[in-house]
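What follows is a single structure, written as structure tokens, with notes after it.
With one protein chain held back, the other chains of the complex are shown just where they sit.
Here the chain labels run A and B in written order, and each chain numbers its own residues starting at 1.
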Amino acid sequence: MERQRHQGMAKNTSMRWRLPLVCLLWEAAMIVLFGVFVRFGAEADAHWEEEKREMNLTSDMENDFYFRYPSFQDVHVMIFVGFGFLMTFLKRYGFGAVGFNFLLAAFGIQWALLMQGWFHSFKDGKILIGVENLINADFCVGSVCIAFGAILGKTSPIQLLVMTLFQVTLFSVNEYILLNLLHVKDAGGSMTIHTFGAYFGLTVTRVLYRPNLEQSKDKQGSVYHSDLFAMIGTLYLWMYWPSFNSAISDHGDAQHRSAINTYCSLAACVLTTMAFSSMLQKKGKLDMVHIQNATLAGGVAVGTSAEMMLTPYGSLIVGSVSGIVSTVGYVYFTPFLESRLHIQDTCGIHNLHAMPGLIGGIVGAITAAAATEDVYGKEGFIKAFDFTGVYQTRTPSIQGGFQAAGIVVSLLMAFAGGAIVGGILKLPIWGDAAAENCFEDGVYWEVRGAGGGREMALWARGRAGAQGALPQVPEDEESDAYHMHNPDKPASP
Amino acid sequence: MERQRHQGMAKNTSMRWRLPLVCLLWEAAMIVLFGVFVRFGAEADAHWEEEKREMNLTSDMENDFYFRYPSFQDVHVMIFVGFGFLMTFLKRYGFGAVGFNFLLAAFGIQWALLMQGWFHSFKDGKILIGVENLINADFCVGSVCIAFGAILGKTSPIQLLVMTLFQVTLFSVNEYILLNLLHVKDAGGSMTIHTFGAYFGLTVTRVLYRPNLEQSKDKQGSVYHSDLFAMIGTLYLWMYWPSFNSAISDHGDAQHRSAINTYCSLAACVLTTMAFSSMLQKKGKLDMVHIQNATLAGGVAVGTSAEMMLTPYGSLIVGSVSGIVSTVGYVYFTPFLESRLHIQDTCGIHNLHAMPGLIGGIVGAITAAAATEDVYGKEGFIKAFDFTGVYQTRTPSIQGGFQAAGIVVSLLMAFAGGAIVGGILKLPIWGDAAAENCFEDGVYWEVRGAGGGREMALWARGRAGAQGALPQVPEDEESDAYHMHNPDKPASP
Partner (left out) sequence: MERQRHQGMAKNTSMRWRLPLVCLLWEAAMIVLFGVFVRFGAEADAHWEEEKREMNLTSDMENDFYFRYPSFQDVHVMIFVGFGFLMTFLKRYGFGAVGFNFLLAAFGIQWALLMQGWFHSFKDGKILIGVENLINADFCVGSVCIAFGAILGKTSPIQLLVMTLFQVTLFSVNEYILLNLLHVKDAGGSMTIHTFGAYFGLTVTRVLYRPNLEQSKDKQGSVYHSDLFAMIGTLYLWMYWPSFNSAISDHGDAQHRSAINTYCSLAACVLTTMAFSSMLQKKGKLDMVHIQNATLAGGVAVGTSAEMMLTPYGSLIVGSVSGIVSTVGYVYFTPFLESRLHIQDTCGIHNLHAMPGLIGGIVGAITAAAATEDVYGKEGFIKAFDFTGVYQTRTPSIQGGFQAAGIVVSLLMAFAGGAIVGGILKLPIWGDAAAENCFEDGVYWEVRGAGGGREMALWARGRAGAQGALPQVPEDEESDAYHMHNPDKPASP
């Protein structure tokens, strides 16, 4: 035990110069690049009055802001509170979960505005941004938050920033290939966000495999209150997912339909998750891990098809299936991945994002292939799949084929990109912690009470009294909040 | 003590086959019924482009989605986070509060889409749904969440699913009688949601009366952190209540007015609640139970009248009164109901929903009876009360009478329905826990740390060291997080 601790100490996890350097360098780069490239789009520019006249718009209500801003805010909550708190389930990694998620997302959205801007909003040498760009930047960062779930507790904040830099870049390339080259529909991002993000993260965690991770196994679980904090994340993700899947759909019926389909899918998913959570435990008790995660699979699994005419009952079916697949994944696949394939997946993103993402891509391909002018109406059909210009002659079945190709491309980008980025993150310069200090806030955070990580460890291990650690505690009274009382010690005067 | 525990063990609370069976059966039924009946309404269907032309709409903004979606999301948060977290105040029933609320609401909204759809959105053999249906489904489930508050901690998840099935059905019938047959206004549901839901729940808990409930009395309270979690629920309910009461009001002034009235009523309610909470405690200290609950009575009490010309000062009066009634209820009525009428009301829904709901119904009747063309304007008067068609000749005072009749009908439906459903839930097949295991997550949930419920009980009872329970604990380190340290035991190696 002591030896391991010393090994841990041997690793230099100090962020003092490295983290500030990376943060400041990258923020400086953002400022320069924004200065050169980023300008307000027409609807956010003070010339809007003239623009309105030119476009014959009679009301400010026609500004895209009013179509999308409420959804944008919901998506924003999902990224920062949803993902952030979902990952607080670990008993002593709450600061890292919510804080590092905050850091990487705040950097990621800036870089995503640039990357996606170059690909999609570039005009006359400038990137013109509006509320839709903000949503897309949040979406892009969502894929990084997903990947973060796989390596949660095992990486330094610098590694996360490096990963964010590369993953946002690759995400944007992949998204460009899918949306622009393959002309694929994926408004809720089953392929671009979930499949890509999850398999990227799983590949990274495979490359970063830690054979001695069982040394911090006692910290890999939850405690009662941390499970309740995680439920805040779960519920916000669950409630706002209809906004996520509808946020960038076409105005009108498409946004409306996306929200309804997602609502239905998620509702169904809760019931099958509860059913299988109970069924797969020998005493029939429900497991918070499943409730926190698998209930969300229904949102992932209609990410591509929600804006199509999936229909409410189709959504119920997709949601039901994905809840089952995800729960079964937690019980059987995650242990298998870890023991056989050496994929250590802290949050089980394989179950929540990877498999449901694949389902989502496939359901999207099928729904597209099954589309008919009868179901969509002549105009609706063209509008829904954007069969205009060079795509005028595309048929539903060809579209279905391209959708399927989008899945394959996303997988390939994820595996290749994850392997390369995993390799970069493996360099011994990023300040990651030793195996026995994983899942431990004390490594990178000031934890109130002198000793930080050490005391937190004692707190959860219950050895404080016996190890002689307590006699030193009363000198720092704050730490008592963790230890409660020390009956062996006389009161301080 | 031991005998009681064994009695408890004698009850079979295992959910292993029963819960999955019920969940999967019901989800399968939903899929079939949705497949047969549910389709997208015109504004969510891909034919919208044609529809728009036919209806002479010039902008996608006219799609109902943009009028109601932000309110829908707020209501959604109230149902899942609001009610869910409000009930986490119990020291060791947080998983059950938030998790079972999640389960019953997810099932309830599906069944409500069907039930309400048959009554209100049925056309040519199909139920046509849009964002307003989603809101109404959430509303309907709100009444179940209220009833859940009365029986919180004393029922199995299967009982909750059975209750949801019946209550959603009865809610829809009652709502149909009020809105369609009596032509009553009740946009915020003082009668249909709160009065009905609360008296239904109180009747159910009366039928399920547990004479030995004091055996789990030590678990019926809160601890410091659980009270803070509950405040998350309180605040989201409080903040979003203006959206709740305005969500399905007419477009334009009615939605606007509902939000303002509710905002005013709730603000006033906070002050009178604080005043009476302090006044009724002998040392003048504030009680979190009142702050968590009675502050919300102002929203309930303007549920019917908020969309009428209640006026801001009228709202302040209603809010002030309801805060007082509700707080007094917690101090005097709840103990009385329990000791004399054998109504065990875990969350005090009688104070938060039943009495304020009645106030809301009465205020609505009076406000309607007092309406004049002068105050509303000629067109506004007709629009506000929908005095068209066969109701063209209705006068305000007659409307007031019908509003009052709506209260009576809701009460009768609640009592009759609650008695029948309570009787069904009393059957000994649903796996509810023994009295001494009530308010205990360990019964139905995997609680980290071996032993689950038992250890949690020890944790809160403070007998661990003395009862010899601890020697077994260190084998499962996670459980230590509950017990903190064991000073009598040498450190494990």
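Following the convention adopted for this analysis, contacts are C-beta pairs under 8 Å (C-beta built on N, C-alpha and C of every residue); 3 or more make two chains touch, one makes a residue touch a chain.
Quick caveat, the model's predicted, so the values are computed rather than measured.
Novice: Who touches the missing chain here, A:19, A:328 or A:405?
Specialist: If we include the chain that is not displayed, A:19 is the one touching it.
Novice: Among the options A:39, A:120 or A:394, which residue touches the chain absent from this view?
Specialist: Missing-chain contact among the listed residues: A:39.
Novice: Which of these touches the unseen chain: B:11, B:126 or B:383?
Specialist: B:383
Novice: Of A:179, A:368 or A:447, which sits in contact with the chain we cannot see?
Specialist: Among A:179, A:368 or A:447, only A:447 touches the chain that is not shown.
Novice: To test your reading of the contact rule: which positions on chain B touch the chain that is missing from view?
Specialist: On the chain B side, contact with the omitted chain comes from 1, 59, 61-62, 66-67, 70-71, 74, 91, 218, 221-225, 227-228, 231-232, 235-236, 238-240, 242-243, 251-257, 259-260, 263-264, 266-272, 274-276, 278-279, 281-288, 291, 295, 309, 311-313, 316-317, 320, 375-377, 379-381, 383-384, 458-467, 483-484, 486-488.
Novice: Given the full complex, what residues of chain A touch the hidden partner chain?
Specialist: These residues touch the chain not displayed: 14-21, 23-24, 26-27, 30-31, 34-35, 38-40, 43-50, 52, 59-61, 63-66, 69-70, 73, 76-77, 80-81, 84-85, 88, 92, 94-95, 98-99, 102-103, 106-107, 109-110, 113, 129-131, 134, 157, 225, 229, 232, 444-448, 452, 456, 473-474, 477-478, 480-487, 489-493.
Methods note: only the chains that are shown with their structure count from here on.
Novice: Between chain A and chain B, what's the gap in Å when you average each chain's C-alpha atoms?
Specialist: Each chain's C-alpha centroid was found; their separation is 31 Å.
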